[in-house]
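With one protein chain withheld, the remaining protein chains of the complex are depicted in position.
Labels for the chains are A and B, by order of writing; each one numbers its residues from 1.
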Amino acid sequence: MFETLFPILFLVGVAAFIAVAMAGASIVFGRRTSEGAKYEPYESGIKPKGDTRGRFPVKFYLIAVLFILFDIEVVFLYPWAVIYQKLGMFGFVEILVFIVILLIGYFYILGKGALKWE
Amino acid sequence: MPDYNLRLIIPEIFLFLWALFIIAFDLGTKRKNPKLIGYLTMGGIAATAVLLYLYHGGISFNNMFKSDPLALFFKVIFLGSAFMAVGSSFDIIAQKIKNHRGEFFGLVLFSTVGMMFLASAGELISLYIGLELTTIPLFILAAYYKDDRISVEAGLKYLVIGAFSSAILLYGLSLLYGLSGTTDIVMMKINLALLYLNTNGIGWALLMAIVMVLAGIGFKLALVPFHMWAPDVYQGAPTPITALLSVGSKAAGVVAFMRIFIDGLYGFADAVMFPLDWGNIVAVLAAAAMILGNISALRQKNIKRMLAYSSIAQIGYVMVGMVAVSELGVGSVGYYMFIYLFANMGAFAVATIFNDNTGSDSIASYAGLSKSSPMISAFMAIFLLSLAGIPPLAGFAAKFFVFAAGIQAGYTWLVILALLTAVVSLYYYANVIKMMYFAPDNPTIKLNTPLSANIVLIIGVAGLIIFGVYPEPILNFALDTARVFGF
Partner (left out) sequence: MLDLIIFYFAAVIAVGAAVMMIMQRNPVASVLYLVVSLVAQAILYVQLNALFVGALLIIIYTGAILVLFLFVIMLLNLRGEHFGGKQSRMGRASKIAITVILFAEMVAIFKQVAIPERIGTQAAAVAEDFGSVEMVASHLFKEYLYPFELTSILLLVAIVGAVVLAKRDKTEKMEDA
């Protein structure tokens, strides 16, 4: 258990170290000033007008949803890839059916022009 | 390599491919032929029924897909409701849906495929995926008038409630899996009984599983107290979709209920199992559904809302047969749903036609309809009287068998309540008829019906009269489905 997870834990440790080190270094070595301009989203440049949280058009959403659906499809491929040699031809046909059905979905998206940026 | 017996799922595969074909055809012909794709869809459904007749009987995929009489019986109901929903939506497609016409029919077919997979599920995961495949297309279809606020509201409400209830159902199913160690329903029945006998500590966990599964399926069935979404969704969705929701998706919920409760939790229906006796819990919910549905329907001014509350009450009557957990109980529920298909699809078809011609859903606007459109008024009267359970229409026989099953199982109080509320229901059904026939003449509009809608109306009326006068074949078929549960 621990052995299999060690690489991941190591990676997490390295990531945490880098993050802490960077933030810590700027605290230790940095010079601190506190002027009004420091607290604005963009310190140097034009004064911000309004809010950063504008409304998104729905087309962004469509792309995101389609991405997630194919992402979920890919998730099924991971376990398949792990035991693909044990499954042999049977597993190949199985995953082929799965992918072909989703490929129909992909062609549908293309046919509808849902990926066109209007 | 195990025998997968793929032959048995040919009808489902065909219908799925047909749905793809409809979408592709519409895409390829640039939405020029709404009528043609409508008829193609109806043809595809009819062809699926033929395939179902040719390929049924047996199990495949290690008991996960069961092509037994119960599945066959309910698949006929699903196909019938899809057929009639498609048939009554031609004018809507032509007038209101400029875009995505093929997808409208395609999604109806996808939902029907989901119902068919659900009816055949012998295992919890397939059952859950079948249920999702049934409801996800319906979320989209409910919101199909994208520019109409109340349609979008209907879709959103249905989505939120549907997702929420799925989560509850899934939690309940996972508890069942945790207790029994299997997802196979028949194995689950055995394991749960053994566990119950061998350990005396599963009471609360099983109770929670039962309540969660009941709540999850209760939402799909619009059983009180899980009904609050139904009136708004029924009102906002395109009317043929409302009809499909009220018949097809409800019948799917009924069959899911049967598979899980009557089969998997068979041992726990009895009052002896207190507090695990789901029979009594369901009986109380059925009573609440009949009272609340019928009384709320009295006050409705909108025909779709009225039919929504009426369908809440109707599911209460269905549950009277369900709690009997007997041959007659299962058979009468099947028969009831079969008759309900004709009556409710018919009534919604008339509401669709009326709305297409007048743009109104209010009951008051039906005033004087019998003068301008005597045929359609007569049909509507037959549908409503059958829903109310007036002999010699089939609705009477359906109620009769359900109540008989209830009395046989000792739920006399529930049947008395059902009879009383049935009398109340007569009032609001008759109110529409009174409007059509006896209201002082309004400026009336002649209703134009497309051919396909006429076919739907004729199927509905013919079904109600034929199976009302001569119920034996369908009743025998329905009673035969009870064999699945070993009754």
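Here is the rule we go by: a contact is a pair of C-beta atoms (placed from the backbone, for glycine too) under 8 Å apart; a residue touches a chain by one contact, two chains touch by 3 or more.
Here the structure is a predicted model, which is why all the values come from computation and not from measurement.
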**Report entry** Option from A:Ile46, A:Val75 or A:Met89 whose C-beta touches the chain left out
**Finding:** A:Val75
Report summary line: Missing-chain contact among B:Arg7, B:Lys35, B:Lys98 or B:Lys301 belongs to B:Lys98
Report summary line: From B:Gly130, B:Gly248 or B:Gly264, the answer for touching the chain not displayed is B:Gly130
**Report entry** Per the touch definition above, residue among B:Asn62, B:Thr412, B:Asn448 or B:Asn476 touching the missing chain
**Finding:** B:Asn62
Query raised in the report: Going by the touch rule given at the top, which residues of chain A touch the chain that is not shown?
Result: 1, 4-5, 53-56, 58-62, 64-69, 71-73, 75-76, 78-80, 82-83, 86-87, 91, 94, 97-99, 101-102, 104-105, 108-109, 112-114, 118
Report summary line: Where chain B meets the chain that is not shown, the residues are 16, 23, 30-31, 61-62, 64-65, 98-100, 103, 106-107, 110, 113, 117, 123, 125-126, 129-130, 132-133, 136-137, 139-140, 143-144, 146, 181, 199, 201-205, 208
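As a working rule, only the chains that are shown with their structure count from here on.
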Requested in this report: Flag every residue of chain B that touches chain A in the complex, lowest number first.
Outcome: 1, 20, 23-24, 27
Query raised in the report: Inside the complex, what are the residues of chain A that reach chain B?
Result: 90, 104, 108, 111-112
